[in-house]
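One protein chain is absent from this view; the other protein chains keep their places.
Each chain carries a letter (A, B and C) given by its place in the written order, and its residues are counted from 1.
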Amino acid sequence: QSQPAATEEPAAEEAAGAAKIGLVVSTLNNPFFVSLKEGAEQKAKDMGMELVVLDSQNDPAQELANVEDLLTQGVSLILINPTDSDAVGNAIIAANNKNVPVVTLDRGANQGEVVSHIASDNVAGGVMAGEHIVSLLGGKGKVVELEGIAGTSAARDRGQGFNDAIAGTEIEVVAKQVADFDRTQGLSVMENILQAQPEIDAVFAHNDEMALGAQKAIEASGREIIIVGFDATDDAVAAVKEGKMSATVAQQPSLIGELGVETAKKILDGESVEDFVPVDLQLVTE
Amino acid sequence: MKVNNMREVILRMENITKEFPGVKALDNVNLNVYKGKVMALLGENGAGKSTLMKILSGVYKKTSGELYYNNAPLEVANPKDAMQKGIAIIHQELNLIEEMSVAENIFMGRYPSSGGRISWKNLHDESRRLLDKLGMDINPKTKVGSLSIGQKQMVEIAKALSFDAQIIIMDEPTDALTDSEAESLFKVIKELVSEGKSVVYISHRLPEIFQICDDITILRDGQFIDEMPVSEMDETILIEKMVGRKLEEQYPYIAPLSDETLMEVKNIKNEFVSDISFVVKKGEILGVAGLMGAGRTELAKSIYGSIKCEIKDIMLDGVKFEAKNEKQALSQGIVYVSEDRKKEGLVLGMSVAKNVTISSLGRFSKGQLINKKQEKESVLHYKDAMRIKTPSLDQSVKLLSGGNQQKVSIAKSLSTQPKILIMDEPTRGVDVGAKKEIYELMNEFKRNGLGILMISSEIPELLGVCDRIMVMSEGKIAGVLSRDKANSNEIMRLAIGAGV
Amino acid sequence: MKKIDISKFQSLIGLIVFSVIVAFINSRFMTTSNILNILRQTSINAVIATGMTFVILTGGIDLSVGSILGFSGAVAAMMLASGVDSIIAIPVALIVGLVVGALNGVLISKGKLQPFIVTLATMTMLRGATLVFTDGKPIGTGFEANSKLFAWFGNGYVLGIPVPIIVIIVTFLVALFVLTQTKIGRYVYALGGNEEATKLSGISTDKVKIFVYAISGMMAALAGIIITSRLSSAQPTAGSGYELDAIAAVVLGGTSLAGGTGTIVGTMIGALIIGVLNNALNLMDVSSYFQMLAKGSVILLAVLLDRKNK
Partner (left out) sequence: MKKIDISKFQSLIGLIVFSVIVAFINSRFMTTSNILNILRQTSINAVIATGMTFVILTGGIDLSVGSILGFSGAVAAMMLASGVDSIIAIPVALIVGLVVGALNGVLISKGKLQPFIVTLATMTMLRGATLVFTDGKPIGTGFEANSKLFAWFGNGYVLGIPVPIIVIIVTFLVALFVLTQTKIGRYVYALGGNEEATKLSGISTDKVKIFVYAISGMMAALAGIIITSRLSSAQPTAGSGYELDAIAAVVLGGTSLAGGTGTIVGTMIGALIIGVLNNALNLMDVSSYFQMLAKGSVILLAVLLDRKNK
């Protein structure tokens, strides 16, 4: 595979002003990533760095285009929150080819050279949620799993962790439906499941948006069901406080964003960084 | 200009000019409309008649000129404005909403209502009254889409009458009508006139002009030629003024060359027609007469493969002719020219050239590749032969005058070089000069030993050009008359079913 | 007329047959509570599809309904969150939808633009506006006194019937009356049947167009209010993709996208087919991938059957 002679030298302007770095976010249609972005923006402001944020709208092809556009702009480093760990590969390779360092946030990359990866472990989070439910139900009961957007790594990993955690107990998943990480979908899918299942003890939703939708459906049905979500968004934490949800696995999206910018700064200053920066997960219960 | 002092001019159009991009459709044209009189507006296809009337009815804006109504200057902003000022128009082309009922179409835009709710009873009663006046026996609740083209035309007429307007413009109203309906229309026109209303009447059927009009205004090539009372006119002078030259024999007839059979229809049967058997000889024009709804169009479409048949047994040139669709019919040498050029005949948005060759592209192509030079030459040939008036071959067909559109539609079918040409009302909307050109073309077709099935509601035309005339009634053949035996009484007798 | 009646009847029969089959497979399907559940879920799509029917009857299309839904929902929630009373917030949200819809209509009629592209553009713009305006985060409607009525709208009951179901019944009756008994309703059909002829009859086709898009916008806003009320929160992405479900309901109901023919009764049946389908597939715990397969097939089957009867 031939490459054209590099006509532009992206790093050339680096010394001229404040370093400009790029952040490519998988989607900004989800409060989680909005927090991540805001954390990064705040940190960049504090540190006097210029940060360009682009939204991939959950489409890897758009993600690749965004990275290409950033490279054209001549950013000196790219923070990327992949739409998908496999599909992001060529975007990272494109940056590698121009010698622009890459840091991944929240979701990893399976190809290309990444200087550092900053994320919480979604499989571990799924396990946390699963174990919480196992202990509340005493290892026996019927649960419903509301899945995230089909094909996303977050959905896969959380589902895997959760199912690992309940494996070997007498907990049975009686319904498993996709609700697209979306609150409205969470509501109607849960309503229908409630109709179908006379007995449900707990619900695990792959994120809080779906959990909050499901909570509405359950509230309306007047049934008592344990709800566990993921993300610890403001709404969800409030719901946990009010006892409407049992727990949510707290990620710290804002911190992921902040750490991303900090790490970027270190890399640009020539300091060494860890290749994996884990961000704590926490089970938020009342 | 001779203006009779006894007449009261209710409307005057003075020095009207209308320019379209690349076309000066009207150039300083005058028109007088007299109270209680019928003014004929005549001219060749493309002379500018419809354009002038569209200016009067608010569809087009004039480029320059003045209008006076009861001697006061008149401005017409849009169609609604024209209606409110007492000017109603029956457009040359149908403007109906097929999915809606007859009554809803007649009163479109003016439904009687009370308390926000349409008064259906009122609407239907009023429509019934108008239809009765026109001698139309159709239920006001019928969907317009299920009517024949002639019936639709009658609905348009009812619509124009419903305004109770002072001036009623009729742009080729009898174009799609058979004689008996035309007669009902004439009766209505006489009533209108006797009530003091005025009519502007456009038609290419000259005998009608002498029957119902009081005065004649003639246009040629967008220019005003003359205005005079009908009483001072005869058909020869009229034609001469219209076309700007003398026109010999209106119906140029030549005798058939042989007696050999070209097409033999042994039996056709479906839900529209039955017991249909007849022959068309080589070099023969077989006319098809009948009242509206007799099933002539359906017969044509059954042969052509557009309508499914239970039985269809046809021999063409000694070979069994079988066509399940139009494509198969064309490839075996039969082509159909539709009676409804706008809906079925032309792709209005496409150019003249592309319309002419759409059915016969195979002749100009190697495989898929079109030879554009060859195509253009052929189109030019038809343009000249049929005197199609268009600024260029690339002009969109929808911008041509009605008669010229009809010529394009016929050219399209001729371009397929068929053995049998089925023409459904081929001279509908075509001026006298052009009609003759079409007849000449048909004769040339004849000379080549080919056959024509000509459906027409204009009996004089059938009598003038056909070798034999087949009369249909209620989906069956009521009789076949040879040229020497045929006359309009006999045709009418058979058409109303008296012959069976 | 008779023909249409038969075909209406047919899709209704299809719906009934399908329901009976599901009822046999899953006994919970035919319970009162599930039927109310289906109706309540269907109400959102049915309301949007009602507005969409007006638009499609004129031969137009409205892709912006989902974004209008999201936008007006956010407006309502924002007002409630800042203490405005429901009695103000609800009409304001409806008017916002109406105005945005009318704007679509103005662009389409006065600008002589294609409805598809205009509403595609406003769909994109309004979603952007909603995201800017909410900063990409959900807005809670609060649970204070001022939002009581608002909460009732999505969650309340009247004589045991959920309010959204009442809303859709009322909407249906009003739409039915307008389309069949009023002048403007008939002009909607006329415009879709033959725009040129309608214009020549002296009807202001521009006004009719503005009317239908305004109705569609207002219906979308109404749906936005119901959703926001049900979730006690306005999602900035609420309504994305809803246009397709609404159009599907209209077409399943036998309305032609070319305009001029169709009925509001058909649209209701179309919306119910989609609603029952979603519910049934969930009840039978069909995996979501297969749900897509099934949904697509049923839509195809429904239109094919409908056609056969014509």
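The rule we apply is simple: a residue touches a chain if its C-beta (ideal position, glycine included) is under 8 Å from a C-beta of that chain, and two chains touch if they have at least 3 such contacts.
If you're wondering where the values come from, they're calculated on a predicted model, not measured in any experiment.
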Omitted-chain contact residue, chosen from B:Lys343, B:Arg447 or B:Lys485: B:Lys343
Of C:Ala23, C:Met78, C:Ile95 or C:Leu120, the one touching the omitted chain in the full complex: C:Leu120
Options B:Lys190, B:Lys266 or B:Lys327, residue touching the unrepresented chain: B:Lys327
Contact with the hidden chain (one of C:Ile21, C:Ala145, C:Val174 or C:Leu244): C:Leu244
On subunit C, residues whose C-beta touches the chain left out of the figure: 63, 107, 111-114, 116-118, 120-129, 131-132, 136, 244, 247-248, 251-252, 256-257, 288-297, 299-300, 303-304, 307
Interface with the undisplayed chain - residues on subunit B: 304, 306, 325-327, 329-331, 335-336, 338, 343-350, 354, 358-359, 361-362, 365, 368-370, 372, 394, 412, 416
Residues in subunit A touching the chain absent from view: 1-5, 7-8, 28, 52-55, 57-61, 64-66, 68-70, 72-74, 84, 86-87, 89-90, 110-111, 149-151, 156
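Basically, only the chains that are shown with their structure count from here on.
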Minimum number of chain-to-chain contact steps, subunit A to subunit B: 2
Identifier of the chain whose CA centre is least distant from the whole-structure CA centre: C
Gap in Å, rounded to a whole number, between the CA centres of subunit B and subunit A: 71
Distance between chain centroids, defined by C-alpha means - subunit B, subunit C (Å): 45
Interchain centroid distance [CA atoms averaged], subunit A/subunit C, Å: 33
